[in-house]
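Pasting a structure here, questions to come.
Only a single protein chain was left out; the remaining protein chains are all shown in position.
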């Protein structure tokens, strides 16, 4: 894939954040990776969505240096880079401050898998990172945020749990492409919103039965998945 | 009614889900039945609403085989079929993951009939199914979901309670036509949303008086109903 | 004012309900009165807002007979008529099932005057009617609903408390004109929505100080009101 195409995809994915109404102002950023060329394409910092065009996207090397672009990349760029280095099968990363996902992150609670809506996209609770220590914040806050995510997600397949809540901060999501990572951000916000209502109705609600969770997750994502159309 | 017309009605009913904003992404499906020909028309699986056209609808026989159509039907097709076989007077079925209806289903609580807004459309609480057993999930999850709904609704008139919550999953609604089943999905979501607020304000709120419930239900649906215009 | 003009105003006021997004489907109705001619103009029953035109409005005499119009008037017509007969200085009445106002009505709680947003439009709590008895429901439900409202509002100036919650049902509002009664329905829904959030944050929140309530109410509605522009 040429970088021109990736610029367009990442720009479009950032605009989709705004169209799906999960960002206020400039509170979100999406990136995509070209693993062959060893670069990511990411939103410039603090630029509003109505002014985003593909040529304003910033190209950054995996070690963090800007390769191409006149604008500063997102301040969260280092977090994105840590995720790309640790999760070899992901192609896109999204960060937002969508309201209910942030609320669970601020409440410092994992989102239990209360039902099939959740199980369709995330194979278990939406995990929560450990808080950063003062040292980690001082040393390299954005990179350490990525490391905390990687520690929490662990060694399994990151696409089985394509979403996380950073304690006291908010959600990061990922996917095979930049567009998929945005969809996962949309799904996480809806899952979180429904979860907030669930515990309002039943403060001690428990998770859905394991065998239902597994069935739903496999129906969409397992080796013999039959949801959707043949690709 | 020719199948062409039913295709159009069912396509339109699926699009209405999106326009009424009770679905996110592809999280909902509507079907309609032609009882003379013994077939249902249903949304294809995983196709987004902006790409739906009448010719993409899938025609499925009552025993589950695809009669016409290049795309896979909704993964929930077997649930729809069980409902059509059990409820002889319904013409349409809708399934969504609308937020507040899902929240009550996840909280595993029936929605009490808190007031006349609810009584206008559902003659008593919105019922909740029993959870499926591991055996039922393994054997035939989607069909067993339908059977659990049929057991819960019972032998009475299904149009008097045209909505149900599947425990840990979400709502199914039905009606005389595909369009009516969508309206019932819209009403259920609004009833559920208001019920969430009601118990936020008064955690021990009780149901509306039986004689008010009955009066409102009969005003719209009884033999001498006088709501609306003569048809 | 000629009836043609009142038809247009009442039609427009009904459409405003929909534009302000405080109604779902056909769940609301507005009327206006011509006291000289002794008739009200009201929405036809069960007609959706996208099909409303001034000529479809129904003209009803103060004793309840239809004077002009091919369609059935709103089933709530008798409630409107009771209010017009009891409250000599009102010119319009609105009934909705807006979510948060209904939630408080279902929770059977008055809305305390928690702050100035409320005090700007309603001089004290939003009152709640007593429930109807079985006899009242059987005898003449819609008229008795009006009587319960009139008993609750009492002998004072109804424009100082232009809104009420009917227990287990929902809100009625009124004003000098049909358009004003719709604005009061919009304000009540917003007041109720903010009140729901208020008790979520502080379950035992108390009302605003009386002297602030009075100041705000007088600033907008008192004899020397200085809010807005000279008329």
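Quick notes on this one:
Going by the order they are written in, the chains are A, B and C; count residues from 1 in each one.
In the analysis below, a contact is a pair of C-beta atoms (placed from the backbone, for glycine too) under 8 Å apart; a residue touches a chain by one contact, two chains touch by 3 or more.
Bear in mind that the values here come from a model prediction, so they are computed numbers and not experimental data.
Judged over the whole assembly, touch between the missing chain and the shown ones holds for A, C.
Of the options A:33, A:47 or A:149, the residue whose C-beta touches the omitted chain is A:47.
Considering the complete assembly, chain A touches the hidden chain via residues 24-25, 27, 44-47, 71-72, 75, 97, 99-100, 102-109, 131-132, 134, 137-138, 141, 168-170, 196, 199-200. Residues 114-117, 183, 186-187, 190, 193-195, 197-202, 205, 208-209, 211-212, 215, 219, 226-230 of chain C touch the missing chain (whole complex, contact as defined above).
Please note the rule applied: only the chains that are shown with their structure count from here on.
One rotation lays the C-alpha atoms of chain A on chain B, and its angle is 90 degrees to the nearest 5. Distance between Cα centroids is largest for the pairing of chain C with A. In terms of their C-alpha centroids, the spacing between chain A and chain C amounts to 46 Å. Chain B and chain C have CA centres that are 33 Å apart.
Residues of chain B in contact with at least two other chains: 199-200.
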